[in-house]
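The complex is shown incomplete by one protein chain, all other protein chains being positioned as in the whole.
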């Protein structure tokens, strides 16, 4: 069973990623996701650099991005991801009311996705253009 | 195979829902989703009233809600829903750049959800409180 | 791209399965699922024998089984499976009203599954026994 | 992390829903799902009223509806939902033999959904009408 | 809640399956999956015989098959299956480096599957033949 790789036991390549995460996020330690991914330093580095690029402020603000991340994780039923991205979204400003509405939208989307499947609804001509 | 129920052929109960959708959204006709769901007037009414309540402006604005709806639909692979909610999100103000970032976040969330599963990452104590 | 294997072009092993399907279901020809699966006669035979055993009347009647099959296919978004099991369920007696309620339950289950995920609801002690 | 809202700590709006659930189901207390959803009284009320409407006896009996709910929850891998709807289905009359067959159908549907995907099976003309 | 059925408490039909699993895999006891499935001896027998046939060496070697099984289980988020098939894959020869690459491929496939959905990419003519 995988185990976490702590900073003290990490290779230089892994430490470099940990350092960048800690500095970018201004946190004293990285969370478990990174400590497990560290078993594969190539994937660790690529995943961190991808996330850093994707989650940076852009056309969408970081809070919106975290809420989208949470909605996807809830849809997929990833317990760890729901816990960590709930925390991240709250840290980015998600209020209890926003969380409630986010869950309502996520739940309803999952419902109507299946109603559409079951009723075999064809795409309207207006959506084809 | 299900077929759409047009306004001219609809019962009074179905027409009442169609009328409310058209008025609320300021559109000349309802889209196929509603015309197929109309085979079950009870589900049609409940689904419309739920969506009307959920998608109204609140702690989250309508654009954010539409983008979350789209992210969930993309995760589930519902073709109709992707088409209709892409259109709705664009109508609510989603730019090409916002769409690009939305897809990037949605894609990455689906990736890291599985990395977490595979590495069997336990939830950090900090996320348990 | 795979192609269907028609009876005239099938091996003796494949024909034996086709014959059993046609006789068991009292149909003049097998549907496309079997004609594609016939590319792997071992999987064809195992799948048919499994389905024949599973879908036979038992503690659950064939109509209930077909409706469950449809609910799963709708949840997974398998277009072919939705089409074929809708037809099978109707043949087994599913009325329009039953289909409507089946979709309503399937849709709601998909919604509350996600609400549970998002709110991180712990299992009640009463359900642990 | 979300926490349950007990009756004693609930608002009047939440208590009204709890009371209706307890009366409708003839149970002394509501289960955790509702106690967590109570953080969003609007979603609590809408979800309960939807479920009450959907799960009532109709063209399908309550036991069939609970088994479909369970099959969907099993397909989605929602642990809480599997626990609570297994209990509800047993209470509604699901025997051990019925559970076994329900799981067999659910499992096989998940298998053949993927065989169909992989073999890219086109929908038979007979299913298009 | 289901409980495991140990060999000492098992029927002759269940013991026969347990014996075959133990002999085929050269293990002193069957794992929990079989002990729970034993509540339905018909499903136990059919599932074991199917797995025995499917996982035998053929055009694909057992290690490749176990890694595919793991990739699917990771995609679906089945905790038990991830644990048991990680163990089986390691027993069949999967190294840490192979596991890392397997997770990288699985993660990326889950990401690009959604990018394809979101961008509504049509199938190239070259893939239709």
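Read from first to last, the chains carry the letters A, B, C, D and E; within each, the first residue is number 1.
In this text, contacts are C-beta pairs under 8 Å (C-beta built on N, C-alpha and C of every residue); 3 or more make two chains touch, one makes a residue touch a chain.
Model, not experiment: these values are computed from the prediction.
Across the whole complex, the hidden chain's contacts among the shown chains comprise A, B, C, D, E.
Mapped onto subunit C, the footprint of the missing chain covers residues 1, 39-40, 42-43, 47, 76-78.
Take subunit D: the residues that touch the chain left off the picture are 70, 74-75, 77, 79, 82-83, 86, 99, 102-103, 106-108, 110-115, 117-120. Subunit B residues in contact with the hidden partner, per the touch definition given at the top, are 77, 83, 86, 96-97, 99-101, 103-104, 107.
In the analysis below, only the chains that are shown with their structure count from here on.
Contact with subunit A and subunit E alike is made by B, C, D. For the pair subunit C and subunit D, chains touching both partners: A, B, E.
For A-E, the equivalent interface among the listed pairs A-D, A-B or C-D is A-D, as over half of the contact pairs agree by residue number.
Two copies of one chain, subunit A and subunit B, touch each other, and the residues they use overlap strongly: the shared fraction of interface numbers exceeds half. Relative to subunit B, the most remote chain by averaged C-alpha coordinates is E. With each centre defined as the average position of its C-alpha atoms, the distance from subunit C to subunit E rounds to 21 Å.
The set of subunit E residues that touch two or more partner chains comprises 1, 42, 77, 83, 86, 103, 107.
Because contacts link each chain to all the remaining chains, their graph is best described as complete.
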